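Mind having a look at this structure? Questions to follow.
Yeah, one chain of the complex is gone here, protein chain that is, but the others are all in their spots.
Think of it as A and B in the order they're written, each chain with its own count starting at 1.
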Amino acid sequence: MVESSKLSEKESPKTKEEAKKEKLTLIVFSGDLDKALAAFILATTAASSGMDVSMFFTFWGLNVLKKNEGGIKSKGLMRKMLNFINRGGSKRLTLSKYNMMGMGTWMMKGLMKDVNIPSIDEFIAMSHKMGVKMIACTTSCGVMGVPEDSFRSEVEILAGAAYFLREARDADITLFI
Amino acid sequence: MVESSKLSEKESPKTKEEAKKEKLTLIVFSGDLDKALAAFILATTAASSGMDVSMFFTFWGLNVLKKNEGGIKSKGLMRKMLNFINRGGSKRLTLSKYNMMGMGTWMMKGLMKDVNIPSIDEFIAMSHKMGVKMIACTTSCGVMGVPEDSFRSEVEILAGAAYFLREARDADITLFI
Partner (left out) sequence: MVESSKLSEKESPKTKEEAKKEKLTLIVFSGDLDKALAAFILATTAASSGMDVSMFFTFWGLNVLKKNEGGIKSKGLMRKMLNFINRGGSKRLTLSKYNMMGMGTWMMKGLMKDVNIPSIDEFIAMSHKMGVKMIACTTSCGVMGVPEDSFRSEVEILAGAAYFLREARDADITLFI
């Protein structure tokens, strides 16, 4: 009841062509496996129900989008060190809790497979096919020395905070993950 | 000034009966004592000012809603192990920082009592009485092997991500905690 009245109220001053799709915008700040999983479950559920979805990856979240293969060529000793320690790639993400030197993460991946939850790698491909917009934050890239060719092909946009704010202003739901 | 003009604008096309209450929706992803506390302070403050409130508990956040007594009967060795390590229950939550093998958490509980802040256990009962809707995420239950009877009686709804998105689309404020 509430939903239909809300929709009609919103749509009344517009024609069908102008009707705006509902929109979800996520900032993925975290590079933890569990938080990335939550982000992609929300993103794909929203996209499959017809919502517009954009995901803005920043700081540790850039790790989710880094290529799994090949090294990252940073400039300067400190950035080289950071990108050696903080290698990234969807297959290298670990749990925020109970990682237990990789054992907890390995177990969680098994549990996900067991109930047919896609891996993060599969979620990225799936999201891309569904039209989810994945954006890498240029400011974080600059600080951390992550060159633009570090990201997988599904990442089409590199942009800064102003771009995110425009996406979020337009959104019905915005979350910081 | 701003608030009243905003309200009148919103309400103008509706009659009194249709007037929508303002709404707060929280995703509680974290199972940390400090974050659960922040969530319940916001939820009860909003409810007491007349807002609709729904809290969607997922991943580690499920721990907040698990019964304090009795074991969880999971199927399969890995899920049995996970639910042994990650036991949960409102009384077993720990601080995200300075837990110091339980001492920090014990201290924080003392400090809360000292200034008459309810315990998480009391906050859940209070929220329930105030009409706050507490929802446990079925997807997380599936992955982690948490059976539906693991939750306390205040949890009336078990639902997935699509349910959360419907709650959030309708909300004036949505936070990921």
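Just so it is clear, a contact is a pair of C-beta atoms (placed from the backbone, for glycine too) under 8 Å apart; a residue touches a chain by one contact, two chains touch by 3 or more.
What you see is a predicted model; the values in this text were computed from it and never measured.
Within the full complex, the residue among B:22, B:121 or B:154 touching the omitted chain is B:22.
When the missing chain is restored to the complex, the residue among B:60, B:123 or B:176 that touches it is B:176. The residue touching the chain not shown here, chosen from A:58, A:90, A:105 or A:127, is A:58. On the side of chain B, the interface with the absent chain consists of residues 2-3, 5-6, 9, 12, 22, 24, 34-35, 38, 41-42, 45-46, 49, 51, 96-98, 107-108, 110-112, 114-115, 117, 172-177, using the contact rule stated above. Take chain A: the residues that touch the chain left off the picture are 13-14, 18, 20, 27, 29, 31, 58-60, 76, 78-79, 81-82, 85-86, 139, 142-145, 160-162, 164-166, 168-171, 174-176.
What we mean here is this: only the chains that are shown with their structure count from here on.
Its C-alpha atoms fitted onto chain B, chain A is found rotated by 120°, rounded in steps of 5. Our note on geometry: chain A versus chain B, Cα centroid distance of 24 Å, whole angstroms.
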